[in-house]
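Here the complex is missing a single protein chain, while all its other protein chains stay put.
Chain naming follows the written order as A, B and C, and within any one chain the residues start at number 1.
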Amino acid sequence: MTTPALSLDKLNKSFGPAKIINDVSLDIAPGERHAIIGPNGAGKSTLFNLISGLYTPTSGTVSLHGQDISDMPPHEINKLGLSRSFQVSNIFTNMTVRENVRCGVLHSMGQGYAWWRNIGSNKAVQQKTWEVLEHCSLADKANVPAALLPYADQRALEIAITIAGGADVILLDEPTAGMSHSETARAVDLIRRASEGKTLVIVEHDMGVIFDLADRISVLVYGEIIATDKPEGIRGNAAVREAYLGDEALPEEVTA
Amino acid sequence: MNFRKTAILAAATSVIAIGAASADTIKMAFIDPLSGPFGPSGEAAYTSFQLAAEHINANGGVNGDMIEVTGYDNKVNPKESLVQLQKAIDDGARYILQGNGSSVAAALIEAVNKHNARNPGEEILFFNYAAVTPAFTNELCSFWHFRFDAHADMKMAGITDWIAERDDIKSVYLIGQDYVFGQAVAAAAESQLAEKRPDIEIVGNELHPLGKVKDFTPYIQKIISSGADAVITGNWGADMQLLMKAAAESGSDVPYLTFYGGSKGAVSSLGEAGIGLLYQVSEVTTNLEASDEQYALIEEYKERFPDYDYYYHRAWNAMDMFVAAAEAAGSADPIPVAKALEGLTIEHAYGSATMRAEDHQIQQPLYISVVSDDVKYGVDNIDLGWKLVDAGTISMESAEQPTTCEMERPE
Amino acid sequence: METIVFGLLNGVSYGLLLFMLSSGLTLIFSMMGVLNFAHASFYMLGAYFAFTITGSTSFWIALFIAPVLVGLVGALVERYGLRKVHANGHVAELLFTFGLAYLIEEVVKIVYGKTAVDYRVPDLLNFAAFEIYGATFPAYRIFVIFIAIAMLVGLWFLLKRTRAGLIIQAALTHPHMVGHLGHNVPFIFMTVFGIGCALAGLAGLMAGNIFVTDPAMAVQMGPIVFVVVVVGGIGSLEGAFLASLLIGLLQNFAVGINASFAEIFAFTGLSPTSEVGDITISSLAPVLPFLLLVLMLIFRPQGLMGEQEL
Partner (left out) sequence: MSDATQTFQNLAPSAGAKFRQRTLPILIFAACLAAIPMVGPSRTFYTIAHQMGINIVFALSYNMILGKGGLLSFGHAVYFGFGGYVAMHAMNWIEDGSGLWAGFPVFFLPLVGFAGGALAGAIIGWPSCRKAGTTFAMISLGVAELVFAAAFMFDSFFGGEQGISGDRMNGVELFGLSMGPISEVYWFIAFWTVVGLVGMWAFTRTPLGKLSEATRDNAQRVQFIGYNPQRVRYLVFIFAGGFAGLAGGMAAVNYEIFTPDAMSLVPSGFVLIMAYVGGITYFVGPIFGAILLTYMQSMLSDFTEAWLLYLGVLFIAIVMFAPRGIAGIVFGIWDGLRGSNPGQYIAGLLMKLAGILLMLIGLIVLVEVSVRWSNGYGEVYEPFGMHLGHQNVLSWLIIVVTAVAGVALTRYASKDKEAA
């Protein structure tokens, strides 16, 4: 068996008396597109924060390509090839779109904390920045200040920064939240292209997106994974139906 | 107030000003704080110099030339002082008056030395009226610097002389600010007392950070429990006032011998509690016997500048000595004036004063006085004022201190 | 023994004065996030207003009117100054109060003159309360302790026993939530700012005659207030109370210790004539609070009793 790209082992997280994540174990294979769904407050964002290093687990481990990353700070984890996006746009508001993406590119291009180089004269950085911008259809807005971007473009930029560093494990937290239908379609297309050959973990509420993209789906309810299966399996799972009852649209209804 | 062309002067001396137009003007630059927290101390001296100049001009000036004293606000900052010095030189000033802050005075002495070395023919002189660090007329002495105030060791000699005569004082407590000046005061007190009254015990030698203490009560209680018969302090500014307030409040009743008890606001902030508690050593107090002319001057000053008291008698001494020197030399140029000042003796309202040639340190009697309600002139616009204590007159000879100065003089 | 008694007495009276001054800032800072640089300026205004009112009527009238006046000035500053700047973030607010401190000092100089005013302890309280070990303890300081405790009780009652207090308390710990409760947040802010300033004014009224009432008194007191608030912790009046007493006692006890570094660190072979060896604990007393501030922020940023980090 190959080493999973991302592996969670009996992960727990408590805030005081409140247990938010409860004994979560999950293996995600390299190249898999894995979706995590669940009702509001199930702990999806907390799970992402645990994986990406923003929180340290109360117990249990997170491994990236077999390496334990549970106690690492976010930037170390990022260097090992894991990158994430945020539910609320988390961009560098006072910089232009191009500069935003360039910041994301810097580290992977070996620029480190350099203070002796001119950022503008490195061809490789410019090249890569342009590629990412082009990839995310942001090239024509390259010199617009990020704060002035329309909402959908800010979300695209969010993804652009996330993939800019070339990480091979990508975590996307509700990338299409608040988008219109056409914008969502564009975003899904972008995500599909961006995650080509990479491992993707995605949290999403839009079931259309999930069933369109995901190879496998995990359902998180009250901090516990109640099911992990292929989309068809999840669709037919009674426990999942139970958990979602009265909460959100059922998977079948949106497949059309 | 426009410091460059003060309206008071303009109004008061308009007649003279017309006469002055034909004569030359001798420009003096008063470089001291005129704004900010130390503004009042600068202004009290500034007004004194201005009034002194006004009187000299009214009496025909210096060799027929008029004196103009112009204020430059240095915010008691050495660097800003150097900026203002350059402005003053540009404006044609050849005489610099300064007194607040030893750090400023040190910077100015250095700067004046360098200026005179680098710009021959454009020499300037520095009249220091209040910066009392002894080094300025010892190892740091300069031909271009004249001090018109007794330095710290001389003042300490006055205090220790007085203590030496008081057999009831058996122990002394020293308290001061923790920096060069405070440390020098403490060292001088220790060595002089050891020499004059070896039997006196120094029961405390306390240094507190400069300008940081808000409540001196714990210090006072240390003093009280040490059983000291007298306290000596070189504190100034808020440190001085807060110390004395805490002393009065805690019922301390031994003499507090100070250098700066006479500074503005100290007496009024203590009120009646200061009587018999707060002592100062100074070159003069307004309640000494003097001529009617001098009394008239004190009253004129008070009327013109109601916020301040006649305190800087040394401003008059400095100006009178300058006039005498310029007239003796027949010129108001710095080098001849400096040479004429060396060894010059003048008679002023309260006796005589001599500018010692070796180190340019004024020599004069000192007086120990105490706050009293039985005085001719009060201070801070209240009825309390300074009264000479018994055996409080320290002769010029007693106050005189040796100097290590080796001065380089120009040709 | 006497060192301990004196240390305690002075430490407590100074500490309570500090608490009176800094409790207002704790309220303001916790709720509005504004680290009010001008807080000590309101303390100064309290002293000057008290001086004026005492001059024309009596100290006892000033005791009630001066803090109210200072509070009104504070409320006006909040309404017409701070609120405008609020949109530009906390740095802008902080800088606004920074400039305000400059401005208040200069205006005070114009109105009251540049030198100290003669603001006295009222005659009624101007006597020695008792004497121990040869030093007297002034009655006025006991009065200060009494007023500080009365203020403490009043504040406690206001916060724990009234509806307004409950809202303020909620706002202290969860500043973002209050808006959702449907309360008029700008009005609450203005009121809290006003009350905070009034408390500072009260402290100025009480301290102005013990210390010196001059235009420099704000600058002298300013930094120490921050120390109290930060060490005490955000949102915690109890913390501010503890920190005030701690700093009061720390400063007073340190003054009594004559030991020098050379004596304390003798085992390291530190020479008593070296510059480091020569430093005594008592000479360090006034800077100890700042050392405490820095260490606290590095090792325990939430302060003694605070719940959030700064």
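By definition in this document, a contact is a pair of C-beta atoms (placed from the backbone, for glycine too) under 8 Å apart; a residue touches a chain by one contact, two chains touch by 3 or more.
Keep in mind that what you see is a predicted model, and the values were worked out from it rather than measured.
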{"item": "Chain not shown, its touching partners among those shown", "value": "A, B, C"}
{"item": "Contact partner of the left-out chain, one of C:14, C:42, C:59 or C:96", "value": "C:96"}
{"item": "Which of C:61, C:107 or C:129 contacts the chain that the document leaves out", "value": "C:107"}
{"item": "Touching residue (missing chain; options B:78, B:251, B:276 or B:351)", "value": "B:78"}
{"item": "Chain not shown: contacting residue from A:161, A:188, A:201 or A:234", "value": "A:161"}
{"item": "Residues of chain B in contact with the chain not shown", "value": "1-4, 6-8, 11, 34-36, 39, 72-73, 75, 77-80, 82-84, 86-87, 89-91, 101-103, 106-107, 110-111, 114, 118-119, 133, 178-181, 209-210, 212, 304-307"}
{"item": "Missing-chain contacts mapped onto chain A", "value": "52-54, 73-75, 78-79, 83-84, 86, 90-95, 98-99, 102-104, 106-108, 111-120, 126-127, 129-131, 133-134, 139, 142-143, 161-162, 164-165"}
{"item": "Positions on chain C where the hidden chain makes contact", "value": "35, 81, 84-85, 88, 90-92, 94-96, 98-100, 102-103, 105-107, 109-111, 113, 223, 226-227, 230, 275-276, 279, 283, 286-287, 290-291, 293-294, 297-298, 301, 309-310"}
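The criterion applied here is as follows: only the chains that are shown with their structure count from here on.
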{"item": "Arrangement of touching chains [line / ring / star / complete / other]", "value": "other"}
{"item": "Chain closest to the middle [Cα centroid of all protein chains]", "value": "C"}
{"item": "Chain whose mean Cα position lies farthest from chain B", "value": "A"}
{"item": "Cα-centroid distance, chain B relative to chain C, in whole angstrom", "value": "36"}
{"item": "Intercentroid distance (Cα basis), chain C paired with chain A, Å", "value": "48"}
{"item": "Approximate Å spacing (C-alpha centroids) for the pair chain A, chain B", "value": "75"}
{"item": "Touching residues (chain side chain C, partner chain B) in the complex", "value": "2-3, 6-7, 10, 14, 113-116, 118, 120, 128, 131, 133-138, 140-141, 210-212, 214-216, 219-221, 224, 251-252, 255-256, 280, 282-287"}
{"item": "Touching residues (chain side chain B, partner chain C) in the complex", "value": "37, 39-40, 43, 178, 206-209, 211-215, 217-222, 224-225, 227, 238, 241-242, 245, 249-252, 264-265, 268-269, 271, 307, 380, 382"}
